[in-house]
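All protein chains but one are shown in place.
Just so it is clear, A, B and C label the chains in written order, and each chain counts residues from 1 on its own.
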Amino acid sequence: MNIISKDLKQQGIFSKEIMHVGEMASGAALTVPVYRLKGDSDAPSAYIQANMHGAEVQGNAVIYQLLEVLRSEGLIDKIKGDITLVPYANPVGCNHKNGEYTLGRFDPITGVNWNRMYHFNQKVIAPFAKQNIDSSTEQVTSAFKQMLLTEIDEKLNDNKWGLTTGQRIAYQLQRMAHQADYVLDLHTGPISSKHLYCPEYAKQSAHFFDIEHTIIIPNDFDGAMDEANFCPWWTLQQEFSQLGRDFPIINESFTVELGSQEKIDLDVAKEDALSILSYLNYKGVVENEAFKPRKMQRYGCYLKDYKAFYSPMGGMVDYLADFGVPLKAGQPLARILRMDNYGDGDALHYLSFDHEVLPILHFASASVNQGTELYKVFTRFFDL
Amino acid sequence: MNIISKDLKQQGIFSKEIMHVGEMASGAALTVPVYRLKGDSDAPSAYIQANMHGAEVQGNAVIYQLLEVLRSEGLIDKIKGDITLVPYANPVGCNHKNGEYTLGRFDPITGVNWNRMYHFNQKVIAPFAKQNIDSSTEQVTSAFKQMLLTEIDEKLNDNKWGLTTGQRIAYQLQRMAHQADYVLDLHTGPISSKHLYCPEYAKQSAHFFDIEHTIIIPNDFDGAMDEANFCPWWTLQQEFSQLGRDFPIINESFTVELGSQEKIDLDVAKEDALSILSYLNYKGVVENEAFKPRKMQRYGCYLKDYKAFYSPMGGMVDYLADFGVPLKAGQPLARILRMDNYGDGDALHYLSFDHEVLPILHFASASVNQGTELYKVFTRFFDL
Amino acid sequence: MNIISKDLKQQGIFSKEIMHVGEMASGAALTVPVYRLKGDSDAPSAYIQANMHGAEVQGNAVIYQLLEVLRSEGLIDKIKGDITLVPYANPVGCNHKNGEYTLGRFDPITGVNWNRMYHFNQKVIAPFAKQNIDSSTEQVTSAFKQMLLTEIDEKLNDNKWGLTTGQRIAYQLQRMAHQADYVLDLHTGPISSKHLYCPEYAKQSAHFFDIEHTIIIPNDFDGAMDEANFCPWWTLQQEFSQLGRDFPIINESFTVELGSQEKIDLDVAKEDALSILSYLNYKGVVENEAFKPRKMQRYGCYLKDYKAFYSPMGGMVDYLADFGVPLKAGQPLARILRMDNYGDGDALHYLSFDHEVLPILHFASASVNQGTELYKVFTRFFDL
Partner (left out) sequence: MNIISKDLKQQGIFSKEIMHVGEMASGAALTVPVYRLKGDSDAPSAYIQANMHGAEVQGNAVIYQLLEVLRSEGLIDKIKGDITLVPYANPVGCNHKNGEYTLGRFDPITGVNWNRMYHFNQKVIAPFAKQNIDSSTEQVTSAFKQMLLTEIDEKLNDNKWGLTTGQRIAYQLQRMAHQADYVLDLHTGPISSKHLYCPEYAKQSAHFFDIEHTIIIPNDFDGAMDEANFCPWWTLQQEFSQLGRDFPIINESFTVELGSQEKIDLDVAKEDALSILSYLNYKGVVENEAFKPRKMQRYGCYLKDYKAFYSPMGGMVDYLADFGVPLKAGQPLARILRMDNYGDGDALHYLSFDHEVLPILHFASASVNQGTELYKVFTRFFDL
């Protein structure tokens, strides 16, 4: 049984609430469970959510294992900063089936990617920097967080023309994320290795996750949760820098890609929970010297060098290249079957590159149209 | 029978080809039929496509009626400029069913809107303007068209990382559109009045279509066919202007919204064909004084004032407001049924605005989630 | 406001409960609201449900109008028998969107029609008849209802191998329906006239609905709600008949097709509510002489003569034949556009029959594959 003792609840160490994020046509409420662990100090806080894309379920299992580890004997006392955990973050995507699979990458009505609806208003940063040029770091941090919250509240309460279904969900999640110092958005690839999207300034932190592959991303906002959290802070730093002030960024935000979608593996989830605890320990959110990163070969790649390869033909794909193993020029990435050509031409096509790549993920199905995203690969990768 | 006489074919006045735009998993070719009518002079040319969004089929019927009118006795001689007609422009969207309806607004794999994949590279315009500052209008026009074609050809032939399924289709259509002077992309709304998206500089042309509602759009590229065609010319004009040259824009491009999706009405299509012929006659592509615009009240509205209203609740909608009739402040737009509230609260909610609007279209289904786009309305509209 | 007075609630005349019918992947409960009006006598009772197919929403509006009429001044006293009203009967189908439309005709995972999952075990009838050959009609009726309930309870509680998602919903609805004497399952066609599925023995009752078209169906169980309710009683009558007893069937069950799917019209719903009240008045469930059927031409047709016509070609359809108006041999039913044939052959195909038919409904979209169900028509129809 995973019942939290009354004791912990009464002390306010563990709490749980149900957040209302929308309504369906029948009036059925769209709800999201929110778990909060209260730290025993004013150490930095963390926000972790999972399953914004419907088929990317493994993060829920990681949150389960995080809670199981944290509430195990003796450990709950070592929680220094507040931790907020949100599984099933997107109740539309999570429950939307088409055939046997979960069609949860985009709003089924509009096609808009659920992870492209967060908010960032770049225009408010420069005035804020000017206004707070002489405040202390603590004052700046506190006032900036407040401004981000106010921004979101205004979006949520601006109902003259309404919000889209996805914005209403996203903004409510973002509201919680903005209150934390460290934000982890747990995703997965289609069929995929583990990899991490990491803002350039937080590169050092990538060493504390047990994740082999890190994509280093610039300060561009494209609507995703991680960007919505780090872009404001990064931009603030840059604005201060232009004003001659050297402002440290405390906040960090990552998209953690846990492996493949449509899969729950609680044993692997335990490993990923420990990987996250290693990061949280490094940051002082929890304190336990057992939470250390594993030794492993870590590869980095800049986002501009992380390439999608679109299928040059329609067909059925036998994916050959292993993830995380450098694929030399000329080695087969995949072979595509085209039975309709049998007898007249090539029924089997081998694909390869003319330079080395590091395969990270591939498409979820063997059936591809011409132009389907087949593989994503690191091109110019380096030891991290 | 709609057989074109050998005579017309031999004279090259009518021709038809099948364009290969992609491949499905089974190897099945994705094809698009292309009809060409050859003008008898060097008058400006037109490109008209339909059905880029799968459910928006009425444009195919309009192309049918255009051909029927143009090949009727005597008329074929009055075709001055070349006319290219492309029905079924998107063979993936056109044939993709989910349940009884056509799921053709976005790529079913990625969710990307099929009409957001066209190409425009703003960076090439300024250097071109500088280089051609002293060329004649004819030279500029010819060289600029050639540059646009080269741009597209490079995209189509750059196969190192491939193209998405939608890009491959879009670029091949765009390649044909760039060769014409006037481009009409035939769409429909969900349940909708007729309306026209018109670039600001071509406002005068809106009077030649038999369409009551015109949205005047700025020179921003967001990936759509109409923008991909007029943005280059508009930008070129602006670049020349900065260099002190007054360059006339000949090219015009419109998205023509023919009414509601999932419907074919050949009688209404005949009217829309005549509306288009009125525009083509005005522009000299065809020559027939019978092709005159009808007298009607025409309303205009700037894109920034064309507002989507998102449902403030989940529920089932009885749409009340008529299209094209100004809806006064406080008058009911729609009422939303929420049977689950019956007995305890409000089961019926009336929606209205606190200012006048002109309803243009509404959602296709009575079932909406909180946040579904319910209506689109003109807010500050004016006589055009 | 649609708040039911405390008074009515306290007297037990109106009650409302939320039925739990399943769970989604996130744990979200699937619930259905159930409204009960208590009659003031032991008059026969009625069960009315709506929206088992997700896009067929108009029945919810009819239930709304039924409640509005019944609770209006003075009328609530005239409710003689119990009435149970269930809108949003299928919370999966009701809320499942694919694109703008509701994909609610079948389980999105399995493809099984939601209205083919009810239960009827023919084997139990003959033994029951034998055992109760000498019981009074009242005793038989009571014992038979009890047996049907026990059958359903056993299905619901047999959890060794589990139930499908749809069975769990259907059985819980059926459990309520079996307790009533008259059962109405409110559906709609795709784009459709109003029509009624009526068991042969209840033919007389068709005159009390304001519905022009009645399909007379035999005693065959194919999994639908109406069949699951009348087949047992009809079969019981036949078994008794073979044993030499003339047993009257009191129970009646209908599928009421209210018109087109994806539409809410509260004004039309008011008319349909009155039509249903006319039937309930005829049967003594309510008592009000104002509830009388309207005079209209009523057509009947046996199920075997109610024909689906599948499209002989792929194409885009301009539906021509009006519903409810006899279409003479040779008159056009529809015309199909095939632009791809333009220039080489027939781009427009007219469809007609070589005998008279009465068109009842047609497909929801203009786009059809070869073999899509285009129209359903009465062939040998007669005045009812």
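By our rule, a contact is a pair of C-beta atoms (placed from the backbone, for glycine too) under 8 Å apart; a residue touches a chain by one contact, two chains touch by 3 or more.
Fair warning: this is a prediction, and the values are worked out from it, not measured in the lab.
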Selected from A:Gln238, A:Gln331, A:Ser352 or A:Ser365 as touching the chain missing from the view: A:Ser365
Sole contact to the chain not displayed, among B:Ile109, B:Met147 or B:Val377: B:Ile109
Residue in contact with the excluded chain [from B:Gly59, B:Pro91, B:Pro190 or B:Pro312]: B:Pro91
From A:Ile250, A:Met296, A:Val325 or A:Leu348, the answer for touching the chain not displayed is A:Leu348
For subunit C, which residues touch the unseen chain? 22-28, 30, 92, 98, 105-107, 109-113, 159, 161-168, 307-316, 338-341, 367-374
Mind listing the subunit A residues that contact the chain we can't see here? 1-4, 14, 16, 33, 35, 54-55, 57, 60-61, 63-64, 67, 87-88, 94-95, 97-105, 190, 262-266, 316-318, 335, 337, 339-348, 363-367, 369
Spell out the interface residues on subunit B facing the chain that's missing from view. 24-28, 31, 88, 91, 94-100, 102-103, 108-109
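Assume only the chains that are shown with their structure count from here on.
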Same or different for subunit A and subunit C, when you check if over half of the residue numbers at their contact belong to both copies? same
In whole angstrom, the CA-centroid distance of subunit A from subunit B equals 37
Just the number, please: Cα centre separation of subunit A and subunit C in whole Å. 47
Out of subunit C, which residues touch more than one other chain, so two or more? 88, 94-95, 97-100, 102-103
